[in-house]
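Of the protein chains in this complex, one is absent; all others appear in place.
Now for subunit A:
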Amino acid sequence: MDDKVDIKDFLEFVYSFYKTMKDHEVTLVYEGEVTHQITKAFTSLTETNMEAEEEGPSTQKKVFHVMVECLQNMSKHAETIDASNLKKDGRGIFMLSKNEDAYNITTGNVLNNSKVAHITKMLEQINDLDKDGLKKLYKQQIKEGRLSNKGGAGLGFIDIAKKTGNKLYYNFLSINDEFSFFVFTSKISRNN
């Protein structure tokens, strides 16, 4: 292989990647392990940006909130194995995009196929509820749910739906017999 060709390809890729990000109005993208430090860094960066842009305080709080819940979902639930069969949990892609009307927060991560039915059922249940229904479900879950050994309360998705007032968008893309890629997007309207 010719190094020069490889490098040229790579530099072209950088430009097309940049253009794709601009086209989709992506302002932050990350792929890798989601740690507590990463969660803090991204939320603090986003807060600073929103303050500089004089975003409404309610929108700022909701964006912060949804970012934390999404990142913590990934750090607690994402699972994957790499080519050498090493288990690498808590990794995935995180994206923040923004247009005139809304912020969109998107996560993508690998999940074991055994989780797909349960998550689908939970998200569908949430999407079927109105504001009062979500409040009821939240109260029921906070009372009856127990903190998992990973420190999750089973409230993240319900809370995102409740705080944003928007439906949750998601998809599972099949990878193989064992794993799927779970994409999740939530929208925070800017005119709050």
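Remarks
FYI, a residue touches a chain if its C-beta (ideal position, glycine included) is under 8 Å from a C-beta of that chain, and two chains touch if they have at least 3 such contacts; residues count from 1.
Note that in this section contacts and distances are computed from a predicted model.
The complex includes a chain that is not drawn, and of the options "Putative tricarboxylic transport membrane protein", "ATP phosphoribosyltransferase", "D-alanyl carrier protein" or "SiaC family regulatory phosphoprotein domain-containing protein" the UniProt name matching it is "SiaC family regulatory phosphoprotein domain-containing protein".
Which of A:Val26, A:Met122 or A:Leu155 touches the hidden chain is settled by the complete complex: it is A:Leu155. For subunit A, the residues touching the chain absent from view are 36, 39-40, 44, 57-58, 61-62, 64-65, 68-69, 72, 135, 138-139, 142-143, 145, 147, 151-153, 155-156, 159, 163.
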